[in-house]
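Before any comments, here is the structure.
Just one protein chain is left out here, and the rest sit where they should.
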Amino acid sequence: MGPEVDTPGTSAAPAPPARPRTGARTGAALRSLLHTREASIIGALIASVLAASLLVEGFASGRNAGFLVLDVAAIALIALPMTLVIITGEIDLSVASTLGLTSAVMGQLWVLGVPLETIVPLCVLLGAVLGAVNGLLVTVAGLPSLAVTIGTMALYRGLAYVVLGDRAVADFPFSWTGGATARLPGTDLPWVALLIAVLAAVFALVLHATPVGRSLYAIGSNAEATRFSGVSVRWTKLWLFVASGTVAGGAGVFWTLQYGSARADNAFGLELSVVAAVLLGGVSIFGGRGALPGVLAGVLLLGTIRNALRLADVSSDVLSIVTGLLLVVSVVLPTTLARVRARRPRPAPPS
Amino acid sequence: MDHHPPPAPPLLSLVGVSKSFGTVHALQDVSLELRGGEIHGLCGENGAGKSTLVKTIAGVHRPDAGHVEAEGRATAFSAPADAQRAGVAVIYQEPTLFPDLSVAENIFMGRQPLARGRRIDRRAMREAAEGLFARLGVRIDPDRPARGLSIADQQLVEIAKAMSFDARVLVMDEPTAALSGVEVERLFAVARSLRGDGAAVLFISHRFDEIFALCDRITVMRDGRHISTDPVAELTAGDLVRRMVGREVATLFPKQDVAPGETVLEVEGLHRAGVFADVGLSVRAGEIVALAGLVGAGRSEVVRAVFGVDRYDSGTVRVSGRRLPPGRPSAAMAAGVALVPEDRRQQGLVMEMSIERNATLTRRWSLSRLGLLRRRDEERAAAEWARRLQLKAGRLSDAVTTLSGGNQQKVVLAKWLATEPRLLIVDEPTRGIDVGTKAEVHRLLSELAGQGIAVLMVSSELPEVLGMADRVLVMHEGRISAELSRDEATEESVMYAATGQEGRAA
Amino acid sequence: MRPSRPAPSDSPAQAKESEPIMRERIRFGVTAAALAGVMLAASACGGTTRGDDGGSGAGSGGSTAEADPDAEIPEGLAISFLPKQLNNPYFTVADAGGKEAVEELGGEFKEVGPSEATASSQVSYINTLSQQGSDVIVLAANDPNAVCGALNQARQAGSVVVTFDSDTAPDCRDLFVNQATAKDIARTQVEMIAEQIGGEGEIAFLSATPNATNQNAWLELMEKELAKEEYSGIEVVDTVYGNDDDQKSFNEMQGLLQTHPDLAGVVSPTTVGLAAAARYLSSSDYKGEVALTGLGTPNQMREYVENGTVEEFALWDPANLGYLAAYSGASMSAGRITGEQGQTFEAGRLGEYTVRADGEIVLGPPTVFNKGNIDDYDF
Partner (left out) sequence: MSGTDDTGAPAAPAPAPAPAPAGTAPRTRTRPPNGAGPPPERVEEHGGGDVRTGRRIRQVRELGILLALVLLVAVTALASPGFLSGQSVRDLLLGATLLTILAVGQSMVLITRNVDLSVGSVMGLSAFAVGLLFVSFPGLPTPVVMLAGVLVGTACGVVNGVLVAAARVPALVVTLGTLYMFRGIDFWWASGRQVNAADMPEGFLGLARISLLGIPLPAAIAAAVVLAAGWYLRNYRSGRELYAVGSEPAAARLVGIPVDRRVFAPFVVNGSLAGLAGVLYAARFGTLDATVGTGLELEVVAAAVVGGVAIFGGSGTVYGAALGALLLSAIDAALPMLRVDSFWQQAVVGLLILISIGLDRLLALRTARRLRGGGSRGA
């Protein structure tokens, strides 16, 4: 690849400015990588996968991997734009409701006899529009995104009930519902894994290797200075909310087909899982810090732990506790460590 | 001087205090005595360590070495509350008000007068606030929220707050910067009455006339070190300047004479309700035009509007004859405008990001190919500018927070010079940076003008304005009150125009 | 110090674009356009509309083998119960019945399930059970269709799927153990309410969710039953949904009584709804004025029967339901039955049962509880 993709981690790979020797660079990059939040999450993911494979019967199989991917598919999809949104210091809590509304509209349109080939793009478009509403309220009206998206979370979910009521539309053709969970030829992995991988690569590239991505970090760290650098902060944020809505809309379509059931309460409460996964992946809730590989690891880590514990017949109650504990520890630990480290005397800085 | 300080024991003293932030040594072995019944002046350039000293006295910072003594006993202020208990009141340079709370509550927060049952006695509180304002000779409704107060009124609230402490030690960090002459007089009267009561006052100001009018002794700091402390009678303004700067002033401002070229920036009838009105100015290639005036006169607002980060209601901005769309910094950048903003930490830099990323933030697109950033190009570009501006930094991948103020400013300059601007707007380019770097910045601005770049400089430092500028525009209350050529511009003429006094200026 | 300035405002895009931002926007635009293009292209070629392909046809795990009524039920059969939701007392009792049966059969009993009653989380558990190689999965479905894909995969992997309480689409399970025929349930409830309100007046239904399979079937049959001559004095004025949520049911009951001042009785064919409605009634002025009946558990209703809020109500014994489901699944797994209509099997202490059409097995008519017999039951 021509342009180098940035290493994950915001404190970037240090490189002596004078002599860009590749060997030294890679070494330094690797070393700094080991110290980032992402590294510890990826490490935790690898450790838990290994542990689960050894200790939990039935975990280490292709079939189970397929189940795992399907389980986290919607979370993984929505987490991608959510990462970007949170890195700019905003948040979008309406994603699960966007998913629900999309699903409800999809069901209603199907009942009205609209062909699925039209419904699907319409639903994705609907997601984009819902995202744009969030974006406009945040950027043009200048309202805090936390409050706005709590509002639209209730609004979109409410509209979903208005559209479909408590009905469920479930007579989608098998060619589509079965297709949604179809496996990639020759593997046990569903094709959506490929979709996630491609989208993740796109989002990672945008975030870590393009000028747009660079400005996202800058916005999250200091929106004013970024604006003074000629970046249109509002425009950028608006597009991020649109992206978030679009992906949530797409996830709504996928969810509906995956479960073969369009309902207004689809994915209720999913926004908290998505936010939890993103934060677990090392993204700072205050913006400016985080990386996509970490987020993917966070999503998979949550999925792996849940999957393994279920296979080990651990009650679902414990799953909640583990999820919450993981989230709190992942934030408390680095903060506390940083404070402890800050108390120790620093090494003399190079002059 | 009519007042002779009695030889009282110091109410508060700093003994060999040192404080560092990262690589920046803000205070090095500073000792200072504040005696009761004395107003003590503190002078020093920006970045000399005055604010750090104030925060050490206030208990915000804990010294790395040395200690603070209150009435002869060593104390350790671990929090602002400790200092308050010891009778220290501080008026900070930046007002520290709670915008959502009423003015009276801002004054008495944490010390509200109580009625029966430890309930806040609102009426007593309001009356006390009114009493304080009466002493200051102003009327501010104690019940209105602090949000929306002008800077001067915020400063008055801060002063009232400090007065309400019955402080034994009152520290005033540039309290007069935003005040009118009458208000300043009243403040002085308050300070003198406190002195009469036996309190110690530490007064920090950039205005020598105030220092000489008010203070009994004057301490000079430079580069985080204590330089001298003398009774005011033994000092002249020239002494002070020499000690503050550490060398002769004249050598500082090496503006070369350049024959101005074509007009680069042309602003006509720029207006924004309540902020500035009818501003017209032009800057030609190779020219340095200074925009002078008091803080709050609207200078920064004008240049921000020109660059497009702030909006304006009417008027036009032309760069090289082409009209810039309002409110679009990117358009201004494309037209060759660069703005080095006044607040380096808030507006100039993304403090958490690395030096190289800050330096290349304005050139993200030109450093990328096919929409992807090329790290090696980025590093090379950053390294190149680091070399040209003689940036003193460990590694370019370190966060900018690790740099000293002067070097941070160089990063901001690098970030903007890298865009190869036709018009460089600099807002307080040397605020808070050390003397050496200051000279470098001045030399750099001069060089840039020599290369044919038009420079528009906002500065509150008169020597800088007088030394650097080919022309001086003076703003007063949102309007340009005078345009002075290099020959016409003197401290007096600029100050007259800046304070809006008629007759002498223009 | 700077003057406080108003909120920064960079106005939205106007006429002329500058270079970098322009590029930024073009890029977004191109991407969006490309995406839209792909979608439109996809939609242009033909269309899959409703009715093209008669709904969700799945691979049938159907019965190919012959039934052998004398086959031994092997020891150690792994029988897993997956209720709508853990922590639901009704299912706790039902699963306990299942456990009793599994222990009699010498099998391995397991109860797993989600904390929230959603189809998507049930799918995860179905997948897990299938992965664990469970022989029999006994399921109460949260959504008749959403779990189908996972169930069929599990069946293909060799599990027998028995639904109880709430059925799925018939082609994605092997057997459905019905607590009572819908007809019996409907008739019992209509008889009870008619008697309690003296044969005439306005009545209303307080149901679970509007898409709850059972409740909808019962409501329909009850309306049909009420259309009969003998019930001509009774008028159904409203149907409200408490979503099987205690507080919502409570509020809905409250709303019913306020909107229909002449209401004579309420039927709540769901345990949550009935308990909430009884609780509301017992603390309101309507107590004794408005009759209430439906389906409920003796433990939840005991207080209200004793204090006269509720005269009588009905339910099957959920423990027996779970017991029967376990036996059905084990019998099918052993090959005693294949799910064909007319096959019979022995279900422990409950005696012999016959498989009806569509693999349905019916537990029996509901039990009516009143002051006289309620203390004989503890569930």
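Which chain is which? They are A, B and C, in the order written, and residues in each are numbered from 1.
Everything that follows uses one rule, which is that contacts are C-beta pairs under 8 Å (C-beta built on N, C-alpha and C of every residue); 3 or more make two chains touch, one makes a residue touch a chain.
Just so we're clear, the structure is a prediction, and the values are computed from it rather than from any experiment.
Shown chains touched by the hidden one, complex as a whole: A, B, C.
Considering the whole complex, the residue from B:Ser31, B:Ser150 or B:Gln390 that touches the absent chain is B:Ser150.
In the complete assembly, the contact with the undisplayed chain comes from A:Val148, out of A:Ile119, A:Val148 or A:Leu189. Of the candidate positions B:Ile57, B:Ala70 or B:Ile140, contact with the unshown chain belongs to B:Ile140.
Touching the chain that is not shown, out of C:Thr49, C:Thr92 or C:Thr344: C:Thr92 (per the contact rule at the top).
Against the chain not shown here, subunit A presents residues 137, 141-144, 146-148, 150-159, 161-162, 165-166, 264, 268-269, 272, 275-276, 279, 285-286, 315-328, 331-332, 335-336, 339.
Taking the complete complex into account, residues 3-4, 6-7, 86-89, 91-92, 115-116, 240-241, 246-247, 250-252, 254-255, 258-259, 261, 275-276, 279, 283-286, 299-300, 302-303 of subunit C touch the chain not shown. By the touch rule set out above, subunit B reaches the unshown chain at residues 58, 60, 79-84, 90, 92, 96-105, 108-115, 118-128, 131-135, 137-141, 143-145, 147-153, 156, 164-166, 182-183, 186, 189-190, 193, 196-197, 273-276, 296-298, 301, 476-479.
Please note the rule applied: only the chains that are shown with their structure count from here on.
Taking each chain's centre as the mean of its C-alpha atoms, the one that lies farthest from the centre of subunit B is C. If you average the Cα atoms of subunit A and of subunit B, the two centres end up 43 Å apart. Looking at subunit B, one finds that residues 309, 328-330, 332-333, 364-365, 371 touch two or more other chains.
Residue positions 8, 10, 18, 20-21, 24, 27 of subunit C each touch two or more of the other chains. By the touch criterion given at the top, residues 22-23, 307, 309, 328-330, 332-333, 339, 341, 346-354, 356-357, 361-362, 364-365, 367-376, 379, 382-383, 386, 392, 394-399, 402, 415 of subunit B touch subunit A in their complex.
Residues of subunit A that touch subunit B in their complex: 2-4, 6, 10-18, 20, 205, 209-211, 214-215, 217-218, 221-222, 224-232, 288-289, 346, 349-351. Looking at the complex, you find that subunit C touches subunit A at residues 7-8, 10, 12-13, 18, 20-21, 24-25, 27-28, 35-36, 39-40, 42-58, 86, 110, 112-116, 118-121, 123-125, 127-128, 131-133, 143-149, 169, 209-211, 241, 243.
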